[in-house]
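First comes the structure, then the notes that go with it.
What you see is the complex with one protein chain gone and the rest in place.
Chains: A and B, in written order; residue numbering restarts at 1 for each.
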Amino acid sequence: MQQLPKEMFQPASVDLSEAEKISKPSLSFWKDVSIRFRKNKLAMFGLVLLILLVFMAIFGPHMTKYDYSTNDLMNTNKPPSAEHWFGTDDLGRDIFTRTWYGARISLFIGLAAALIDLFIGVLWGGIAGFRGGRTDDVMMRIADILWAVPYLLLVILLMVVLGQGLGTMILAMTITGWINMARIVRGQVLQLKSQEYVLAAQTLGANTSRIMFKHLIPNAMGPILVTLTLSIPSAIFTEAFLSYLGLGVPQPLASWGTMASEGVQALQYYPWRLFFPATFICLTIFAFNVVGDGLRDALDPRLRK
Amino acid sequence: MAEKQKLIEIKNLKQYFPVGHGQVIKAVDGVTFDIYKGETLGLVGESGCGKSTTGRTIIGLYQATSGEVLFNGVSVHAKKTSQELKQLKRKMQMIFQDPYASLNPRMTVADIIAEGIDIHGLAKTKEERMKRVYELLETVGLNREHANRYPHEFSGGQRQRIGIARALAVEPEFIIADEPISALDVSIQAQVVNLMKKLQREKGLTYLFIAHDLSMVKYISDRIGVMYFGKMVELAEAEELYRNPIHPYTKALLSAIPLPDPETERVRRRTVYDPSQHNYKEGEPLEFREITPGHFVLCSEDEYKKYKAMYS
Partner (left out) sequence: MEKLLEVKDLQVSFQTYGGEVQAVRGVSFHLNKGETLAIVGESGSGKSVTSQTIMRLIPTPPGKIKSGQIIFNGEDLAKKTDKEMEAIRGKDIGMIFQDPMTSLNPTMKVGHQIMEVLVKHLKMDKAAAKERAIELLRLVGIPFPEKRVNQYPHEFSGGMRQRAMIAVALASNPKLLIADEPTTALDVTIQAQILELMKDLQKKMGTSIIFITHDLGVVANVADRVAVMYAGKIVEMGTVDEIFYDPRHPYTWGLLASMPSLDSDDKSELAAIPGTPPDLTNPPKGDAFAPRNPYAMKIDFELEPPMFKISDTHYAATWLLHPDAPKVEPPEAVKKRLRQLSSNYPQPVIVKESE
């Protein structure tokens, strides 16, 4: 064995405050989530796709010299070419311009519906879950009853009363759409409200709104965010579906749903009229779904160290 | 203690929880005791005996089914204006069991500790607020660098100390510690217990210390109450309870604690408690009676005479 110098056996002065040091850099929960999200290749691909789609929705319509609503009866049903990148429809309108114009409406409807769902759902579910007991029973039964009404019947009724339009469309989607969010939030709040940090806030004298907005909702944010991301594509899909049934936004406005609906009628002769809107519906729904899944994985506490 | 002043009086406290079909769980079933100013009262018992429920009912997290809790002579559960209630909440605080669940993971340590300061408006400026937070961090042996970090970056013992700092922020007189060390490692338990004792000395705090680890309870407590199925079966000074346990349940509990000493463990003999051993008659009234000065036991009239003859 090697000889060890004697002075090595002198008592060392141990700085005990050193023992409380945390060597790792400070990471907030959301920073942590973003690191994990960025490691998920598929989710990142989805995110890039979404950014591209939004970019095109904003700038796409300005990239051509055509307008979304101007008819050009000399050039109807032209296949894709250098002149018309995605071809034209039966009124000679440029499909490229209309696709990106439609993207605006589809994305807007999706986003608006999801945000309204979020607002009502969080409030409704939050109050039901936090109050509990009788309040919870009554509020959730109301949601159940609304959920049980045949959806299409409700939508058609709304269309008849309010007339077709963007606003009606969004209203139709949110009238039952928030229920899903409310259920998720209620479940989260029920689970979180017995956590000791909520009890601690109560013993400190915190009032309901403080507990709600400082403690419960921030901690339920993960599932809320995932539900939100996944409800956007479902709203976009519902819009397409309603448009397909002829309940979509009125002409000459274009959404992907109305374009696809018109395209289907000419599928055998002019397939590009269906191909482009359908492709972008699929891409958008796909992108939102993988981003939502990626978020869920990134938020999953079981993977946290 | 020459002059003992009652800080908390608990009178025939009952807490029943409905479990459906008209049935109730009697989590706390008629408990009466006092806590004196500046003392530590230990509350021990096994899971489901109602010790945590007692603590939570005292602080008002649950509405008591019946009975009274007086703090400095004022009823805790009586109707009050929100201002009075807020004042009362400042006086009583709680330290929780689970160092992982008791701190909001989305808040920084500074915001967690300052929560009480914010609620009660105890700091006029941002600087004053942060100054208080730094002071509190130092009081519990942490430092100001920790203020902007999040709970998940700390170890269990450090988190428990953050929980203590949060409770101290509103300058309470009385702290209920609900199993504050049972989730911690042995080497860390002593840190927290030492800190609690130091704070008691410096600030004259009164503790209700709820735990199932009897050796720690004995170390920290002046008096100890033993609970069994919602009832307090024995209450005495810590040393007295360990030397002269009277109630058979207390005896069984004490005989079951494994000690860190192989030789006593080799010869350990356990006594087993069987509730039927009392042979109580149908409807025989049980009362909490004083056997020797300051030593109370839940017993029947006959047992009282027997204990009295045996122990005094």
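FYI, a residue touches a chain if its C-beta (ideal position, glycine included) is under 8 Å from a C-beta of that chain, and two chains touch if they have at least 3 such contacts.
Since this is a predicted model, take the numbers as computed values, not measurements.
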With the full complex in mind, choose from B:Gln23, B:Gln63, B:Ser82 or B:Ser187 the residue touching the hidden chain. B:Ser187
Out of B:Tyr134, B:Tyr273 or B:Tyr304, the sole contact with the unshown chain comes from B:Tyr273
List every residue of subunit B that touches the chain not included in the displayed model. 46-47, 155-158, 185-191, 193-194, 197, 212, 214-216, 218-219, 239, 242, 252-253, 255-262, 264-265, 268, 270, 272-273
Contact residues on subunit A toward the hidden chain run 1, 4, 6-12, 14, 16, 18-20, 23-24, 35-36, 39, 305
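Keep in mind that, in the parts below, only the chains that are shown with their structure count from here on.
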List of subunit A residues in touch with subunit B within their complex: 17, 20, 22, 24, 26-29, 195-197, 199-206, 210, 214-215, 218-219, 221, 304
Subunit A partner, complex, touching residues on subunit B are 56, 59-61, 85-86, 89-90, 92-94, 96-98, 101-107, 112, 115-116, 119-120, 141-143, 146, 148-150, 152-154, 158, 163, 166-167, 170
